[in-house]
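With one protein chain withheld, the remaining protein chains of the complex are depicted in position.
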Amino acid sequence: MRRRIAPGAVVWLLVAAAYFLIPLVATSIYSLRSNETGTCCTLANYGEIIHDPAFWKSIRISFVLALETIVIGLVLLVPTVYWVNLKLPRLRPVIGFLALIPFVVPPIVYVVGLLDVFRDTPDWFYAKPYGFLVVAYVILAFPYIYFALDAGFRAIDVHTLTEASQSLGASWRTTLGRVILPNIRGAALAGALLTLAIVMGEYTIASLATFDTFPVYIQYVNENKGFPASALVLLSFGITWAAMVAIVLAGRGGAQAQVGGAR
Amino acid sequence: MWLGTLPFFAYALVFLFLPAGQVMVGAFRDVEGGFTLDNLRTLFDEPYRTGFRQSIEVSLVTALVGGLLGFLIAYAAIREGTPRFLRSALTTFSAVAANFGGIPLAFAFIATLGTIGVVTQFMTEQLGWNPYDHGFSLFSKTGVELAYLYFQIPLMVIVMSPAIDGLRREWREAAASLGASSFQFWRHIGVPILMPSLLSAVILLFGNSFAAYATAYGLTAGFVNLVPIQIGFYLSGDVLDNPHLGQALAVGMFVVLAVMMLLYVPLQRRASRWAR
Partner (left out) sequence: MATVELRELRRVFGNLVALDGIDLAIESGEFLSFLGPSGCGKTTALRLVAGFDRPTSGRVFLGGKDVTHVGPNRRGIGMVFQAYSLFPNMTAEGNVGFGLKVRKQPRDSRGRRVAELLELVGLGDAAKRYPHQLSGGMQQRVALARALAIEPEVLLLDEPLSALDAKVRLQLRDEIRRIQIRLGITTIYVTHDQEEALSISDRVAVLSRGHIEQIAPPAEIYGAPATPFVAEFVGTMNRLEATIADGDRGEVEHGGTRVAVDAARGRRRGEPVLLLVRPETVELSAAGVDGHDLIGEVLSHTFLGAVTRIKVLAGDAEWSADLSVESASVLPVGSRVSVRFPAASAQLLSLAESGASPAAHPDGR
């Protein structure tokens, strides 16, 4: 086994890199094309987006949705994962099974049921993104938050930490708050960042339930304005990229980057 | 004690099982509210029949092609002889690319290979060959497949990397010391060991592709006949007479995906048996 560089592999990787970078480069070029002449080079597209209030509104909605989803998701799952790791290992396969459900009930199927069940609920829930969509997004994000948290919990020895804390006289609340939570910060952060990427990119449920989130806005610009959408695409990519890099950096504590749901 | 887990399960019950159950049940209802199998029977008529066929075709193609390419890329990056930074770059990029789908991806491909896309124009002007004159169109099933590969390949890389990593260097060296060539190693040891992981990864890719909606919609505004697109039409109010048809379509998708899942789970278990 040589330790020299294998040229074939490197060439192949560079070819692959080209395939993946070309669409991004093309989008960048598009973003500099003017709507009138269809050629380079202008920053008008960027200006148009920045001055469109609908853009800011949609970003705000998506971002707030993400935050809410993260909070609710963590609140629901941190205790759950903690108990499963500490006392209820038998629940693990149950939750593992639940985590497979998104594979079998993808967003497009899920939204059918959602709209049906909650059609008659009051407006403050059904018509507002912060009610209906958040609820759906928590379900979408749950497998990713779960696996991130679980990896974090497994990396620390939950039993020993809890027992040590209790033997020193701490109550459950103190143990959870002062001992356990600080140690899974990295995993929770990874889960949060994954959720952020997912929510900022989720189109299916949002569009079919007619909410104006960021991805829905991108499609609107795509259909109606053309070139300016490229600026949004680059922004969207940038957000995802930033989130993933942050996860990899935070994930020196055991969490792994996984696939989200923006398909 | 287990009260700590209760909120979560209650939440899942109300917001996951209830809607999912509603879909299952609704598919078997007719307009008056009685039980019927008609909705499901309609799935075998056009255009739904073609929709399922095309969805399965697209998923197969992107799963197999994406699987093969993803595996080769992952292997190229992980094997000895590749600089370390390339491997880290690949890992990070795969994580990003696997999540970069939907509308932004569709637009990026339009910018690349659309009628006035950058690459299209490059080929027309510099190479004198316009793909659109030769039967190619991005806004078709082929275009969708091409775009899907953009997140399928990275997904394969992410899923297969641990398995390839688990191919111990000692096995390779032991095989060599026993006289085996590279081909013999792969044939008798490498591929058999990786096979469960490979198969389960390809199944994952299939499911991923089958369920995708946003990318196809962004590319074709709904003009390609795939099952998720049909469901989308139904929900946007385009199918008027039978509200339960959309649910039947959803159940159809669910069945396909459930079959995939039944294949996936035992394969995954087999794969982890050798990961020591």
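Order as written gives the chain letters A and B; numbering starts at 1 within each chain.
Keep in mind that, in the parts below, contacts are C-beta pairs under 8 Å (C-beta built on N, C-alpha and C of every residue); 3 or more make two chains touch, one makes a residue touch a chain.
This one's a predicted model, so the numbers in the text were calculated from it and none came from an experiment.
Considering the whole complex, the residue from B:L18, B:L68 or B:A180 that touches the absent chain is B:A180. For the options B:I193, B:A212 or B:L257, the residue in contact with the chain missing from this view is B:I193.
Touching residues on chain B toward the chain that is not drawn are 168, 170-171, 173-181, 184, 188-189, 192-193, 273-274, 276.
As a convention for this text, only the chains that are shown with their structure count from here on.
Residues 1-6, 8-10, 12-13, 16, 20, 22-27, 29-30, 38, 75-77, 79-80, 82-84, 87-88, 91, 98, 100-101, 103-118, 135-136, 138-139, 142, 197-198, 201-204, 207-208, 215, 218-219, 222-223, 229-230, 232-233, 236-237, 240-241, 244-245, 247-248, 257-260, 262-263 of chain A are the ones that touch chain B when the two sit in their complex. Residue ranges on chain B touching chain A, taken from their complex, read 1-2, 4-5, 7-9, 11-12, 15-16, 18-23, 26, 69, 72-73, 76-77, 79-83, 86, 90-93, 95-112, 116-119, 150-151, 153-155, 158, 169, 172-173, 176, 204, 207-208, 211-215, 217-218, 221, 228, 231-232, 234-236, 246-247, 250, 253-254, 257-258, 260-261, 264-265.
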